[in-house]
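Worksheet: the structure to be examined is printed underneath.
Moving on, here comes chain A:
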Amino acid sequence: QDKEPIKFGLLQDFTAVYTFVTGEYNQGQQDYLTLVNEEGGVDGHMIEAIVRDTGNEPQRGIEAYNRAREEGAILFDFLSTPVSRGLVDQVMKDEVVLITPLHGRGDAAAGETFPYVFPTMATYWSQAAILADQIKSSDGLEGKKIAVVHIDSPFGREPMPVLEKIAEVEGFEIRAFPYASPGNEQSATWSEVRRYRPDVVFIWGAGGGQSVSVQQAIRNGIDPAAIRSVVWMAETDANNVGADAMVGLKRFEATATGTDNPILERIVEKVIEPGLGAGDSSNVGSSYYNIGVATMTVAVEAARLALEREGAPLTGPKLKAGFEMIEGFDAEGLMPPITITATDHQGGGYGRVSEWTGSEWKPVSDWTTAYEDIVHEEIETSAATYAGGN
Partner candidate 1 sequence: MSGLALSNVEVVYDKVFLAIKGVSMEIKEGEMVALLGSNGAGKSTTLKAISGLLGPERGDITRGEIRFGDTDLRSLGAPARVDRGLVHVLEGRRVFGHLTPDENLVAAYRGGRAERSFEELRDEVYRYFPRLKERARSKAGYLSGGEQQMLAIGRALVTEPKLIMLDEPSLGLAPVLVAEIFSIIREINRKHGLTVLLVEQNAAATLEIVNRAYLIENGQIVMSGEAATLKANPDVQEFYLGSGGKVDYHAIKHYRRRKRWLA
Partner candidate 2 sequence: MFYRLSGVRHTSYPAARQLWPIAADRWQVGVLALLALLAPLLISDLYLGSYALPWLIWTAAALSLSLLMGLGGQLHFGFAAVMAIGAYSSIHLARGGVPFEFALLGGGLTAAVIGTAFGAAALRVKGLYLVMATLAMQYLVDWVISNVPAISGGAQATLRTPEVSFLWIPIDSLDARYYVALLWTVLMTLFFLNVKRTSFGRALAAIRDKDFAAAVIGVDPFRTKLTAFMTASFAGGVSGAILAFCYYGAVTPEQFGFNVSIQLVAMVLVGGLGSVVGGYLGAGFVLLVPIVLTNLIAGLGAAGWFSISQNLTAHLPLIFYGGMIIGFLLFEPLGLAKIYDNIRKYFLVWPFRHSGS
Partner candidate 3 sequence: MSEPVLQCENINRFFGGIHALKGISAEIQQGEIFGLVGPNGSGKTTLVNCITGFYAPQRGQILFEGKQINGMRPHRIAANGIARTFQNVALFKGMSVLENILMGRHIFMNPNPLAALFYPFWAAKEEVAHRRKVEQIIDLLQLESVRDEHVEVIPLGLQKRVELARALCAEPRMLVLDEPMAGMNQEEKEYMVRFILDAQEELNLSVLIIEHHLDVVTSICDRVLVLNDGNKIAEGPARTAMSDPEVVAAYIGGQAHAA
C-alpha cells in the first residue's frame, strides 16, 4: 500500500468523567476502522486512528489535538462536551472536521454557522422531541404531567426549552427536578418527584447518576415503564439497577443494539475472531459500542464520498464536503438513514425509542424524527447567538 493513510484523531476521556462510555465507544470505533482496513481501506487508503486519553482536561485536549493535527489528522472526536466546546473555534480556523455525535454543542447542527462541526446524530433537543413523540403516539400527551429529573449542568438543562415548547403545543404539564452533580445521591429530589405524581419521568443524566435515578424512581414507586431516558442508558446501568427490576424502561437510541446487523457480523468475523479487536469481546454489540461503530461508519462514508468526488489527498475541506454529500446513509441498518447537508449537520435528527426487556433493548418505535420545527428553531436561535459573538 503506498496510498496515503487517512488519519482520525480519537482523543477521548478514558480516565475521568466519561469513563462509563468511552471504553466501549472507542472500542467500537477502532474495531470498525480495523474492519475497513481489513477490507482494503477506503479506496485503498488505510485509516489510522490516533487514540489518546485527554482525561477530560482542556489543556490535554488541546495538546492532543495540536499533535494529532501535526501528524495529519483531519477528523476529530473528543467525546467530551467541554473539550469539544472549547475547540470549536480552533477546528473551524484549522479547517478540519470535528464530529460531535451525542455530545458537544447542539446548535452545531446549523451547518452554515459551524461549517466544520458535525453532530451527525440526534441532538439532545431532537432526543427530547422523539421521546415526547413516542409518548404521544402510545398514550397521548395531553393532560399528562411530566417530570424531568436531570443533572444540574448545562447538559442536564438542555432539553428543557424544547420540552416546554412541546408542552405548550400538546397541552401537558412539565416540571424540572435538578439533582446535584455527579448524581450519586438524589434522594431529596425524588421525594419531590414522588409528590408531584408524574405520569412520565424523563431522566436526563449520564453515567452513575442514571442508575441512581432509576433505582430511586423504582423505590419511590414509579413504574419503570413510565421512565424515559436520554441516550445515555446502557446495559451496565441495567445490571447496576438489577436487570429484572428495570424492565419496561424506555430510552432514546441513535443506533441499533446487538450484533444482529451486517456490519457487526463482519466485525465479529473479520476483526474479533482473528483477535484484532481493540478490547474485551464481550462488549461487542453493546449500546455504546454500536454508537462508536456508527460514528465511524458515517466518517468513513464521508471519506469515501470525498475521495470519490474530489480525489486524494484527502484534506479537511474535502472531508467536510464529503460529509455534506451523505444522503440516506443508514450503515446497513445499524442506524436511521441520515442525510447531511450544508445546512443540516445533524443529519435530520433521527432516532427511535427502545425498551429494556430484562436482557436487551427492544425497539418500540421506528426510526423517526419529531417536532422538527421546534428543534429547528432552537438550533437557529442558539446558532445565531454564537454567530453574534458567542
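As a selection rule, all candidates are chains of the complex that A comes from, given by their letters.
Basically, a residue touches a chain if its C-beta (ideal position, glycine included) is under 8 Å from a C-beta of that chain, and two chains touch if they have at least 3 such contacts; residues count from 1.
Owing to the predicted nature of the structure, the values given are computational and were not obtained by experimental measurement.
Peer 1: All of 1, 2 or 3 belong to the same complex as chain A; which of them touches it?
Peer 2: By the stated definition of touch, the match is candidate 2.
Peer 1: Spell out the residues on chain A that touch candidate 2 in their complex, using ranges where they run on.
Peer 2: Checking each residue of chain A against candidate 2 gives 14-15, 23, 26-27, 30, 51-53, 55-60, 62-64, 66-67, 70, 82, 85-86, 88-90, 105-107, 152-154, 157-158, 161, 278-280, 382, 385-386, 389-390.
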